[in-house]
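Left out: one protein chain. Kept in place: all the others.
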Amino acid sequence: MQRIGVFVCHCGSNIAATVDVKAVAEAAKHESGVVFSADYQYMCSESGQDLIKDMIKEHKLTGIVVCSCSPRMHENTFCKAAAAGGLNPYMVEIANIREQCSWIHKDMPSATAKAIVLVRSAIAKVTLNAPLTAGTSPVTKRALVIGGGIAGIQTALDIADAGFEVDIVEKEPTIGGKMAQIDKTFPTLDCAACILTPKMVEAAQNDKIRIFSYSEVSAVKGFVGNFTVTIKRKARYVKEDLCTGCGLCTEKCPQKKVPNEFNLGLDNRRAIYIPFAQAIPKIATIDPDYCTMLKSGKCGVCSKVCSAGAIDYQAKDEFIDVNYGAIVAATGFNPIKVDKYDEFAYAQSPDVVTSLEYERLMNAAGPTGGTLLRPSDRTHPHTIVFVQCVGSRESEDSTKCGKSYCSKICCMYTAKHAMLTREKYPDTDVYVFYIDVRTPGKSFDEFYRRAVEQYGVHYIKGMVGKVTPEGGKLKVQASDLIAGKQLHIDADMVVLAAAIEPDKTARPLATLLTASMDTNDFFTEAHPKLRPVESPTAGVFLSGACQGPKDIPETVAQAGAAASKVIGLLAKDHLVCNPCVANANEMLCSGCSQCEKVCPYGAITYSYKEFRMPDRTTKLRLVASVNAAVCQGCGACTVTCPSGAMDLKGFSNKQIMAEVDAICK
Amino acid sequence: MQMNDNTFRPKIVAFCCNWCSYAGADLAGTNRLNYPADVKIIRVPCSCRVNPTFVLRAFGRGADGVIICGCHPGDCHYTSGNYYARRRMTLLFSMLDYLGIERERTRVEWVSAAEGAKFAQTMNSFVETVTKLGKNKRLEDLRCKK
Amino acid sequence: MSENNICREDILRISGVDTRKCMRCGKCSATCPAYDEMEYHPHQFVNMVENGDIEALVESPSLFKCLSCFACIDRCPRQVEPAKLVEAVRSACIRRQGHNHLSADAIPAILDPDIPQQALVSAFRKYSE
Amino acid sequence: MYKLNLSEINAFFAKIAQNEKLYIPADNGKGGARYTEWAEGVELSNACNTERSAKDFFFPQTENLVDFKVNGKKIEVIDSREECEDFVVFGVRACDVKSFEILDSVYLTDPIDSYYKNRREHGTVISLACSAPEETCFCRTFGIDATKPAGDARAYIAGDSLYIEALTEKGSALLSSLGIAETDDTAAVYAQIAETEKKLAELPLAALEAKDFTKKQLDAFNAPVWAGLSQTCLGCGSCTFVCPTCQCYDIKDFDTGHGIKRFRCWDSCMYSDFTMMAHGTPRNTQLEKFRQRFMHKLVYYPMNNDGVYGCVGCGRCLKKCPISMNIVKVMKSLGEVTE
Partner (left out) sequence: MQKVMIERAAELLSSGKVNRVLGWRAGLFAHDNTPSVFTDAADLQANFVYNEFCGANLSKYLVKESDKEGTVAVFLKPCDTYSFNQLIAEHKIKRDNVYAIGVQCNGMKDVNDREKLEERCASCKSRKHVAYDELIGESGEILDSNRFDMVEKLENMTSEERFEFWRGELSRCVRCNACRNVCPACTCEKCIFDNPDSGSANKAPADPFEENLFHIIRAFHVAGRCTDCGECSRVCPENIPLHLLNRKFIKDINELYGEYQAGETVNERGPLVNYTQGDAEPSVVYERGNS
């Protein structure tokens, strides 16, 4: 039998003015199990807390009810006071007689009557409370960053800086990501490679960082603090430890007709290649789809020219298991495919390019060596039309591949492109067709205004309706909504600001991580305002554009934020778990697995266990078990379970039913 | 302590999720927004913690109305709890209606932590509706009558 | 004005278009082949219907300059479907005239089966005005 | 013997109902019959028997034994029993009348169950002889004569008349108070008895014999046939709840929130919590539970009651078992193994 103490707070006049606190304390005395009941001026005061501590000792209380303000205010205070008095902190219940009683009811008899019901309900609940102890689980002090773009690199560097080991898994042969393909960055116009490559080198040289390039995550097990990740190291056919990155093989390889993905197919590379000069790791990779040796067994040139003997045609995919305490998703973005927009003639004319392709055409390391030339005839374009919002901001039921969201970065990089074009080639006419120009960022609007005012870029409010390749030109038909005219421009090039979307690998990765995604395949954050870099799945963090469209400064900021969250986690030796978690009664569980399906955290697993039957035989049965370190205590499983095998500590079926009974009495 | 006059006062049980609706109810209090004392709130971690048996239990024990409040769809603290609650309660309430229990006695409302006014207004309108219906006679357990 | 005014709601109901979906990008007008012929251009059509400015549209010859080629419908990123609005105003206009200019005999014997039904009907309306 | 024309039967019922409650089998609108309190418009059913047995009158499914009131920290015990009023049950068949004897042997021997006794004392049973037994009937197996049911009075429906004779003082007191004409012309009754006896002899289960298993008690207990018989038993309580002789009960307390109500309710030996004790139940498997039910009816009960079987052959379990397992199948199998 519990020995319950009830403490009724006056809260000055906040409660006492409308609730007869003495009557409430007196009524509580008559409830079964109550051995002490009193009212007090301010329960949250030092002396109020002392009263709790003293009465626990004096009356050997096993549970207490504090009738006061909302538990959201002072539950913690009273739990701590109870703990100081030698009581388990989970043996405390709060009856909210201020926010949910005295403050909303004007008339004393009815407010007092309600307060008594609320107290009864709390007494009924605390009678069924059980002491709970928060469990702990150890933390593996190593983090995994999935994706080696600027987001992943920055996160890894920051984590490593704090002294923790961190691995980067990158699916491409080199880290660097999208930023490596970009020429200049807005709004400062510094060279992307100049600021990115030092970071890549830093990551490569940091002894806390391991880079698994040309690798993918193929399985994730475990939970926060204790993940086991299987990394698939794709066969590179080049021994990483032997290759010196001299690049001789990439020059001698006879297979020259491989579209170069780094330059978005604007030129070709060999079947054995190093993506770009500053690649990290600088190791050659054989493309098995094109290598004649791998396909037909005839060639072997690279092997012959390699003095280091690094070529290994027999290589196989390798799988390694590594333990991590935290995982950061930094899978980034890609521009959408724009082939479906027939009106822009992207598929019809090579001179219609996406912005990222334009970026490569402007880049000194790009296919044209930095000279802006039309892809079709390698001549200098004189009229360039930029089209904004291609595939962004489309209605949800759009039949094309458009996105309903604003891609955020296009306004700025288009301004950058227009500006750089005008700067390098003042003889070109540059038109930008926009719906809205969105420049909320530090020095962003000034940058856009510079493009218009200083560089004379023609910004036209309106959309391009049609692009027709005709006689070596691109006939652009567009509307100028402000002039109320339809424009016809003979352009040499058209640049489409294609919407961006999450990388295709993000969705399967989210499934592996049991992290949730929105309908656009962006990772969902744990809270859109207050926990923007955490996924709802404990131990999984988000960095960069995989969470939503972002520019570089934002990505770097978020990468640092994610890193700090990871550091905060890894700095702990043990994680203290919320003890109010679900637990499965194995005697009742019938293994139907319904609960597993509703758990948003993947906290429920199934295993066969041996049970002794009443007739003394044994039986193997499938039963659920809850990982207390992962469970967040929502209770979805408890209702899904038809046999009541699943219950929630602190909010058990019996406790809630006792509250219902007390209220309806 | 019943009211002295004989006018019928309903018993209302409100299940409120800890993160949104319970906070919304607190805000209603902080803003001194009135609603009838007939409403008694039970705090649950999430609307998905509300088992249909709790709802039936409340009616059996003499409640005249049961309302479940949770975070707005999409805002669940646990990401998906209220979506499950929404399906469960829709089906349960539809079943109660099918069995001839007055459908106005049950309700689900999404109340955020910022919606103190909505909470008070919801409770006012629910109490009014249930008061009009009168005592729950179709789903009460006569054994529990005093 | 006339005794049976056509109101915004009528047009929205007949066309099934939600003009509020328009984000004023002007792609409909950019794409319109009859742009120069028209007094009011497709994006203005949408805007005017949204503002309830129907009479001006009814009175305007633009109404019958629209080719019903549906380029605007195809290209609109927000699926506003301006051509349906034009067609709705046309049919409302004809209804107000109290008779239908269409006659079944007028339909040529051979038709391209791929022509959308609506294009055919609107073409008849247009040329029989 | 009293006699009245069937057209006057409702007037006859009305007369009884003037003084006390009267229950008769009436159609339930679902193709069966159930005991219904007679009121104007309630018609006597033609069905062979009611779906539920007549034991409910004396041994209801639930009854409130006692209440406890919790007042602050004190507990008060309240006798919640209401004085039973006199009532009459009309139309009980021979098998069900016989079942009352079996219930009596349990509840009216020391220690006497006062709740049961109270109901029994206040109830008057008017039985009705069978005239159209069904294929599931096998009361003859247990020596019950469906044409001569016991009770406080016995009725026959023959031709267009209802014949009725008193068998006990209670019965004769009731009948004599009703002012019905007496008659000596009972030829129609005997003619009908003869006809019914012929029908009884031709029933598909007419040849079923109740063997004396008591001598081979252990053989019966250990017979391997139980495994096969109980194999697909679902462990539901439908056989026990429709059975007129099943008399096991459980006692359950119900917390009303302001007191405790103690109920007695039917229990079923098929249930997992039957005879549940602190250490568990003595019969863990469905085989054991199943065996217990039939051993009780066919072996243990006769052993303790001068060879009277615990089954009256009403055939309800033959109709209602979800898997069509029943006492007849058990008797046949058991008969073969104990030969």
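Read from first to last, the chains carry the letters A, B, C and D; within each, the first residue is number 1.
Keep this in mind: a contact is a pair of C-beta atoms (placed from the backbone, for glycine too) under 8 Å apart; a residue touches a chain by one contact, two chains touch by 3 or more.
Predicted model only: the values in this text are computed from it and were never measured.
Considering the whole complex, the hidden chain is in touch with A, B, D.
Only one residue in the set A:Lys256, A:His574 or A:Lys654 touches the chain that does not appear here, and it is A:Lys654. For the chain left out of this panel, the touching residue among B:Tyr22, B:Tyr35, B:Tyr78 or B:Phe93 is B:Phe93. From the options A:Cys589, A:Ala603 or A:Leu648, the residue with contact to the chain not on display is A:Cys589.
Touch with the hidden chain on the side of chain D covers residues 28, 30-32, 51-52, 61-62, 64, 135, 204-205, 228, 231-232, 234-238, 240-242, 250, 252, 254, 261, 263-265, 267-268, 271-273, 318-320, 322-326, 328-329. Interface with the hidden chain, as seen from chain B, comprises residues 52-53, 56-57, 60, 73-74, 80, 83-84, 86-104, 106-108, 138-143. Interface residues of chain A with the unshown chain, by the touch rule above, are 519, 587-594, 597-598, 606, 619, 621-622, 640, 642-645, 653-654, 657.
Here is the rule we go by: only the chains that are shown with their structure count from here on.
Looking at B-D alongside A-B, one finds more C-beta pairs in contact between the chains of A-B. Separating the CA-averaged centres of chain A and chain C is a span of 46 Å. For chain A, residues that reach two or more other chains under the stated contact definition are 661, 664-665. Contact of a single residue of chain B with at least two other chains is seen at positions 61, 144.
The touching residues of chain C, counted against chain A in their complex, run 21, 23-32, 35-36, 41, 43, 71, 74-75, 77-79. By the touch rule above, chain D contacts chain A in their complex via residues 70, 72-73, 255, 257-258, 280-281, 284-285.
Remark: chain B residues 61, 141, 143-144, 146 touch chain D in the complex.
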